[in-house]
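This report refers to the structure that appears directly beneath it.
One chain of protein is taken out of this complex; the other chains stay put.
Coming up: subunit A.
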């Protein structure tokens, strides 16, 4: 071993040249890299209101669940993370297990959407969507599955309209904001969201993204791009990487009045679990949630730490409630092989069993 400054120079040079070769081969790979393939599971546009679109996925099994399930995604990223690519698609997995799925695409808010409130999203868009699905399927109740911020919205909706929801599934959903874990929760308490909303109206997606990447600056701004060099000559890996990269930075802006209330009432004052949250003129009482609940969280989530998701089970009125976790991070919940099959299988089985009950 030839050590210089404690470094094995021969091994280092071996790595260096291997990397150079990879980069050369990578140039050819990058010329043909394919970042398409997201949001490809067949679906149909069945309802739209303003910029919101509701899609119905084509069933992949003969006998689908009689109670349809509505997926409500967060406003901060696009919903196709659930269908990022065919071999890692949560949606496809759920359809193969027999669920009848609908998904909301919130679209991209434009300057005229700055005045949209949480009430507009929950009592307007979600409520109208639920009504539409009930009518289209001739059912009184549907299942709702809320992801991240969509999980918070779904929880609030279920508390306001328990008569419309058969089963509630929340995934990595922030509920109890009074936690010291997770920088978003720490910084959110001091952030003056009012000046941000007043300055921007609709807060641009790029501003939101800058806030997200600074949470792990070296990992997300440097490491990620250094590590990708190791896979530069692997076209499959590079396609996967670019698909994710495209999704991460495909960030819609945030309707000002909605994010104002979300930060002030939830991040700062934790009103949801205190029973003080007002949606329009209605007070949200989590005890009204009397339907079965499946609460799923990621054990290494740096955006929505477990301590923010887990307390939901303690605050609701249901007797049938379950909590499941996976040893992954926030994004890993949808794309990691660890959680993929296992999680979809668990959700589908749980929903199917409870959807049979009258």
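Heads up, the rule we're going with is that a residue touches a chain if its C-beta (ideal position, glycine included) is under 8 Å from a C-beta of that chain, and two chains touch if they have at least 3 such contacts; residues count from 1.
The criterion applied here is as follows: contacts and distances are computed from a predicted model.
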{"item": "Missing subunit (named according to UniProt) among the choices \"Poly(3-hydroxyalkanoate) polymerase subunit PhaE\", \"Protein meaA\", \"Ferrous iron transport protein A\" or \"Sugar ABC transporter substrate-binding protein\"", "value": "\"Poly(3-hydroxyalkanoate) polymerase subunit PhaE\""}
{"item": "Contact residue for the chain not shown (choose from A:33, A:46, A:139 or A:183)", "value": "A:183"}
{"item": "Among A:8, A:276, A:299 or A:314, residue touching the chain not depicted", "value": "A:8"}
{"item": "For subunit A, the residues touching the chain missing from this view", "value": "2, 4-17, 20-21, 24, 27-28, 50, 111-112, 114-116, 120, 124, 183, 186-187, 189-192, 195-196, 198-201, 214-219, 222-223, 226"}
